[in-house]
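Have a look at this one.
Then we have chain A:
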Amino acid sequence: MKKIITLILAITMLLAMGASLTSCFGGGEIYVQTNAYFAPFEYYNGTDIVGVDIEIMEKVGQKMGKDVVWTDGDFGIIIDTVAEGKTADCGAAGLTITPERSEKVDFSDPYYTSIQYVILPAGSDVETKTADGTTYIVWEALAGKTVATQTDTTGWIYADAEIDGEGGVLYGTNTKHEAMDSANVAAEALGTTIDAIIVDELPAQYIVSNSTKGFVCYPLYYSGAEGEADEPVIEHYAIAVTKGNTELLNAINEVLAELLVEDANGQTEIEKMVMAHMGMN
Partner candidate 1 sequence: MISVKNIIKTFEDGVTVLKGVDCEIKKGEVVAIIGPSGSGKSTLLRCMNLLCVPTYGEVWLKDSLLTPVDPYLHTEVIEASNTYKKLIAEGMDGSEAIKKIKAEDLLKEKFSSAEGKAYKAEIKKIYNESHIDINLARQRMGMVFQHFNLFNNLTVMENLTLAPTQLKLKTNEEAEQIAMTLLKRIGLEDKADVYPSTLSGGQKQRIAIVRALAMNPDIMLFDEPTSALDPEMVGEVLDLMKQLAGEGMTMVIVTHEMGFAREVADKIIFIDEGIIKEQGTPAEIFGNPKDARLKDFLSKVL
Partner candidate 2 sequence: MNFFNSIGVLITNEKYMGMLFEGLGTTLLISVFAALLGLVLGTLVAIVGISGDSPIMKLPKLICKLYVTIIRGTPMALQLFIMAYTIFAIRGFPKEITAIIAFGINSGAYVSENIRAGILSVDIGQTEAGRALGLNGKTTMVKIVIPQAIKNVIPAIGNELIALIKETSIVSMIGMYDLTQAAKVIGAGNNMASYVVPMSVAACFYLAIVYLLTFAIKKIEGKLRAGDKR
């Protein structure tokens, strides 16, 4: 019996040690937390994680002379993981800057501006509007529909505010909001149990261009006030860094600055990366 007690104590201690061992592993690496279902920024190619964010962080690693270690996981835990700083130095996952997130982590300079898009199944009856040669959808057009987003992404945050939140554009209009594991999963049900998916521009175009079911996508706009133009739902991507890690933050910002310089054609390095990963170069 004593042996059993000893063993139980040993296990308990091992678990407790887990917390204190934090600093024993690693040293010359940058640990990056991501969620690899967000092409073209991060996605699996076979068993490797690739994408725009990966290329950016590789450059940061080169600049600092460190290896970059990627950890894939739930999108929802990225900010907390980076904020704690135990298992990650930074998070790169097409993270949109929001005030709430900024309280927990330091954001790099924004490196990409994305518009929220709506993916519709073929033959959808959701009304589109056209102005200045751009076809788009306003929130009001989604009234009464079942709208899917990926949990905790910006699309989800917007939908949560505008559909489920009191005072939201679609609050009380019998519009349903379903939070899914990923936009890819939502796409599986689009046209059957789901009427529309709200997701960032590039993943939306990615899903549409790879779809065999005739999906279409349009930017999502807020209706302008009387006499004013409708406004797109815009967001800025940045890399989240554990608060206080200025060395890494500065290195990231330096790399981003280099990548955001426009060439003779007015194209930035990041735009080229995006095109390459979208298969559009």
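Throughout what follows, a residue touches a chain if its C-beta (ideal position, glycine included) is under 8 Å from a C-beta of that chain, and two chains touch if they have at least 3 such contacts; residues count from 1.
Inclusion criterion for the candidates: all candidates are chains of the complex that A comes from, given by their letters.
Quick caveat, the model's predicted, so the values are computed rather than measured.
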item: Result, touching chain for chain A in the complex among 1 or 2; value: 2
item: Complex interface listing, chain A residues touching candidate 2; value: 1, 4-5, 7-8, 15, 18-19, 21-22, 24-26, 29, 31, 35-37, 39, 43-47, 69, 71-74, 77, 80-81, 84, 86-88, 182, 184-185, 187-188, 203, 206-207, 210-212
